[in-house]
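Yeah, one chain of the complex is gone here, protein chain that is, but the others are all in their spots.
Should a chain be cited, it is by its letter among A and B, assigned in written order, with residues numbered from 1 in that chain.
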Amino acid sequence: MGRITLDKVTKSFGDVNVIPPLDLTIEDGEFVVFVGPSGCGKSTLLRLIAGLEDVSSGQIRIDGNDATELPPAKRGLAMVFQSYALYPHMSVRKNIAFPLKMAKMDQAEIDKRVNKAAEVLNLASYIDRRPGQLSGGQRQRVAIGRAIVREPSAFLFDEPLSNLDAALRVGMRLEISELHERLKTTMIYVTHDQVEAMTMADKIVVLNAGNIEQVGSPLDLYREPRNLFVAGFIGSPKMNFIEGAEAAKHDAATIGIRPEHLDASATEGTWTGKVGVSEHLGSDTFLHVHDTGLAETITVRVNGEFGLRHGDTVYLTPQADKIHRFDAAGLRIA
Amino acid sequence: MARSVTKQQKALNTAIAWTIGLLIFFPILWTILTSFKSEGQAIADPPIFLFFDWTLENYAVVQERSNYTNFLWNSIIISVGSTVLGLIVAIPAAWSMAFTPSKRTKDILMWMLSTKMLPAVGVLYPIYIGATKMGLMDSHIALVLVIMLINLPIIIWMLYTYFREIPGEILEAARMDGASLKEEIIYILTPMAIPGIASTMLLNIILAWNEAFWTINLTVTKAAPLTAFIASYSSPEGLFYAKLSAASTMAIAPILIMGWFSQKQLVRGLTFGAVK
Partner (left out) sequence: MATQHSRSAARIMMAPAVTLLLGWMLVPLTATLYLSFRDYRPMRGGDLGFAGFENYTRFIGSSSFWPSIVTTLIIVGGVLAITIVFGVLLALLLDRPMWGQGVVRIMVIAPFFVMPTVSALVWKNMFMDPTNGLLSHLWRFFGAEPVVWMSEQSLLSIIIIVSWQWLPFATLILLTAIQSLDGEQLEASEMDGAPVLARFWYIILPHLSRAITIVLLIQTIFLLSIFAEIFVTTGGAFGTKTLTYLIFQRIIESQAVGLGSAGGVYAIILANIVAIFLMRIVGKNLD
């Protein structure tokens, strides 16, 4: 079981209020991602759940029991740290066995569990090495191994992939997702990378300055961002925002249209502009269009290749049902 | 800089560096060699480098005449004693500053450093008379205390810089893994801190061993360590080169060996972590 409830939780460091009163429920077995720009309080929130920080007020419940005052070890949670935090003087085996040893488990059971974790995570070949002799990806696996042997009610991940190179990151992303499929344990995952959030999460919690901007499934957030912040944060490339007269036509203060929801043409369309930089990815082309009179740059995603060059005139047409409308306060107009 | 260097270039570097290195090392080498000569050969003109009649006689004489082992024993007691005592006081302080820093930690560290800047001669008399009045003149206790105090800032600073390198996330991981404070200290912190503590200890034994202001001024004979023993050679005995060399060699050999092991820590320790 791993149902975690935050009830009016706040956190301040001295006079600085990092987390204003915040409510959140994480269901058992869910993969929840906290995402937001750096300094938004997502790591603090995770550490409050872990018990590594004391809450200033409010209550944290795990499976219905009040865990607010419990020390980290008593909460039945396991954490994978950004730096992996492996014990440098212990072998991989001892690292993984450490939480079990602390739980005074008997040696036969420890061996059994460590071996099983080693098998699941494919780290049997370097189980007697020290962390210093491992690559980043291997260390990451050991850190996960140390977390899973405890069979916790929930896993906490603090930006676990940020120290890996791009290729490895994609691989580990899949592995963590698969692990979740297999274990069906609650996972809370903190990242600043919205791609990680979109690809891994059952539920995304978008945080900004300690506030929850929106909670929902990746596609909910993509389709119906509650406000300008979420609209701009989720999706890549970023949503285009247009203000002024064009927005007024749609009875809104701001309208947003995603690059993939704009059709580009060399001959005709609603808006015109000049092609700036084109980024050719092969499968897609991203056009950065200037001089539209709408916004400084409008980004357009075109499928496959696109013939226009720098300085050519381009015509853009938004897909009418994909226009997002926001009021003067930045909130979505339904 | 993976740059290949020509053989000639490297040979030239090697030749220059070895020449200079030997030149700098020469006084030590010469002292060691002379300690194995007879007094006659020690002052021979032209000097004899290697082809003399090697003898251990000087070592025997030095030991016999001056009770060298006594001074050696005093040096060991004073340097090890002051270092161990210093560590006992410094470890908790450095520990708490590194792991639970407060707004004042920096000020406290700077203030501790400032006490190291106090010139010994400025407080010579109060310490001198204090030791005399308390009957601690020429005693181990006075020297252990004084040398512990003059090196305490260095010990705390070195430990602090080592402890600070133990990442906080590791300690948090241990807590998540269910380690109690005691277990955290036994299984995680101590093994990670031991290399730092060991090198701090090494460097401070060296500094204490070589301390030559207080050891000369606060001892007569009973508690005098090797620094003071050698100083007593400044008049007539100094003219017996072979014996002076034997005494000197015995005084510096242990520390020379320890020193070579602590080169890296030396930089960090003596610059208060400002150069690593």
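Rule of thumb we're sticking to: a contact is a pair of C-beta atoms (placed from the backbone, for glycine too) under 8 Å apart; a residue touches a chain by one contact, two chains touch by 3 or more.
The structure displayed is predicted, hence computed values, not measured ones.
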{"item": "Of B:V62, B:I78, B:A179 or B:L226, the one touching the omitted chain in the full complex", "value": "B:L226"}
{"item": "Touching residues on chain B - with respect to the absent chain", "value": "1, 5, 9-10, 13-14, 16-18, 20-22, 24-25, 27-28, 30-31, 34, 43, 45-47, 89-90, 92-93, 95-97, 99-100, 102, 106, 108-115, 117-128, 130, 149, 152-153, 156, 168, 172, 206, 209-210, 212-213, 216-217, 226-228, 230-231, 233-234, 238-239, 241, 244-245, 248, 251-252, 255-256, 258-260, 263, 266-267, 270-276"}
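Methods note: only the chains that are shown with their structure count from here on.
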{"item": "Cα-centroid distance, chain A relative to chain B, in whole angstrom", "value": "53"}
{"item": "List of chain B residues in touch with chain A within their complex", "value": "167, 169-170, 172-180, 183, 187-188, 191-192"}
{"item": "Contacting residues of chain A [partner chain B, same complex]", "value": "50, 52, 71-73, 77-79, 81-83, 85-89, 98-99, 102-103, 146, 150"}
